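All protein chains but one are shown at their positions in the complex.
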Amino acid sequence: MRRFRASLLILPAAALIFLFIVLPYVTVLVMSFRAPGANGEPYGPGFGLQGYAQFFDEGYYLWSLPQSLLLGIVTTFVCLVLAYPIALHIAGARRRWRGLLYGIVLSPLLIGIVIRSYGWTILLGNSGVINSTLRDLGLIQRPLPLMYNDFGVVLALSHVFLPFMVLPLLSALQSMDPAVKQAARSLGARPFTIFRRVTFPVSMPGVQTGCILVFVLAISSYVTPALVGGMRVKTTTLLVVDALIDQFQWPFGSAMALILAVSAGVIVLIFARLTAMKWN
Amino acid sequence: MRIGALFLGLFRLLVYTFLLAPLVIVVLASLNAGNFLTFPPQGLSLRWFWTFLENDVFIDAIVYSSILAAGATAVSLVIGTMAALYFVRHAKREAEIVRIGVLLPLILPEILTAIALLFFFYEIGIGTEYKIALFTGHVLMTLPFVFLNVTTSLQGRDDSIELAARTLGASRYTAFRRITLPLIAPGMATGGVFAFIISFDTFGISFILKGSGSAPLPIQLYDYLRFNFTPEAAAVSTVSIILTLVLVTLADLLFSRNSKA
């Protein structure tokens, strides 16, 4: 009776997730094996592998995959490099400052993704803040290509997803016994050695979580590459949405989405294997 | 060593600037008196805010997004809190499955979830009609945030306090209302604010599932920005940022009063 009453608590959430996450994803899987439609229909009768075949046949689509994955990896790396000193700083800051720094780190989350990306277009555009400032200073003649290319997209994505890297790092650093660092010092280790041999390895669970989160978010992001990349940086995710919404090719779009998801999954698995921690 | 510390400090300053830059730029751009999004602004003025106030499309979008966010937050608060209570109090072997299950909408790529929902609702014959798909999507997106916050406020609490209340003669319902609810209220408040903001700002779900008719604010902004480049978009963004800040501050006030009591 007690178990039954308790299970009523989880029932709505379980139903919601099963009906509107599990079943729809199964639908995508099924859709990817359907035959392409004709005469403006999103899909045709019967099943086939045409969706997958189309992806591998056309270099335009096939090449977008490694490029997207690389974009995700670079973004993740940039985030890690930018986030680590910040996480260390906040973990070591006094209480009074911590709230403010925390607020700054979370600020990108509190503004919508459209506005954030839009902010970057104002900054990076040909007549944007950076270019016009540099031109006024006489440092450049023609505007630097900051936007509508991989550089701009990586920069904007790193900004958008930086909080997702800082937060896991911070929680790993904060759950670390401060006496561990002192112990290393008492044994004769200098600050950089402590970082290399103790702090960083102990924060590895945070590094892992942060990297996986940022990588997955980055390769599946849509708005930022669309606005900052100006449709000139073709990520697989952009092509998926294009195929589904504009071209109305549902089996092909689904197949492409699944290929992207599986590739990302493989990379995450390899990463997890490489950074496996026996001690945890 | 000194130089290393200086370099590190400078680097941190740069990253903090990097984090705040787009926010500051959008607000500054909205005060531009000129016609285009140029920098430095051609004088300061509030004219683009007046333009925005006269533009029914954006006003409608803000109202529409607010209603959508409020509805999704309300449903998420109930379902998410129940799930959190189950996860902390009752889940045993299945705990990890419950946690990952509820967090799935956060873990899975939003755009893919949106597409999956689109297909699913077409399969069952509703499609994007009646905004049911859109609303479901928003509930899904906000659910993990309520769950995470309520879970945090429940964890580390002594499980036996509600039992203690029962031994003192409180009914199951009274014990929940008088003991548990006040304890998780701050978590629910924070989770609710998060949920509202996420719903207000989410793009992928709204973009794919919006259907015909009025659209949420991020979609209207996105459509506008694809073809226009006036500071009006910046003004709309600034208003949206201010709304968010007001909401966060309110929740913070409520939260700190709660934790003091």
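Order of writing sets the labels: A and B. Residues in every chain begin at 1.
Quick note on the criterion: a contact is a pair of C-beta atoms (placed from the backbone, for glycine too) under 8 Å apart; a residue touches a chain by one contact, two chains touch by 3 or more.
The definition used in the following text is that contacts and distances are computed from a predicted model.
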| item | value |
| --- | --- |
| Complex member absent from the view - protein name from UniProt, among "GDYXXLXY domain-containing protein", "Molybdopterin synthase catalytic subunit", "Fe-S cluster assembly ATPase SufC" or "ABC transporter ATP-binding protein" | "ABC transporter ATP-binding protein" |
| Shown chains touched by the chain that is not drawn here | A |
| Residue among A:I140, A:V180 or A:I245 that touches the chain left out of view | A:V180 |
| Residue touching the undisplayed chain, where the options are A:G99, A:P145 or A:P201 | A:P201 |
| Contact set of chain A toward the excluded chain (per top definition) | 177, 179-180, 182-190, 193, 197-198, 201-202, 204, 277-280 |
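As a convention for this text, only the chains that are shown with their structure count from here on.
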| item | value |
| --- | --- |
| Chain centre separation (chain A, chain B; CA means) in Å | 18 |
| Residues on chain B engaged by chain A in the complex (per definition of touch) | 1, 8, 11-12, 15-16, 18-23, 25-26, 29, 37-40, 78-80, 82-83, 85-87, 89-91, 98, 101-102, 104-105, 107-113, 115-120, 123, 136-137, 139-140, 143, 147, 197, 200-204, 207-208, 217-218, 221-222, 225, 233-234, 237, 240-241, 244-245, 248 |
| Residues of chain A that touch chain B when the two form their complex | 3, 6-7, 9-10, 12-14, 16-17, 20-21, 23-25, 27-28, 31, 82-83, 85-86, 89, 101, 104-105, 107-116, 118-123, 125, 127-129, 132-133, 159, 162, 191, 216-217, 219-223, 227, 237, 240-241, 244-245, 250, 253-254, 257, 261 |
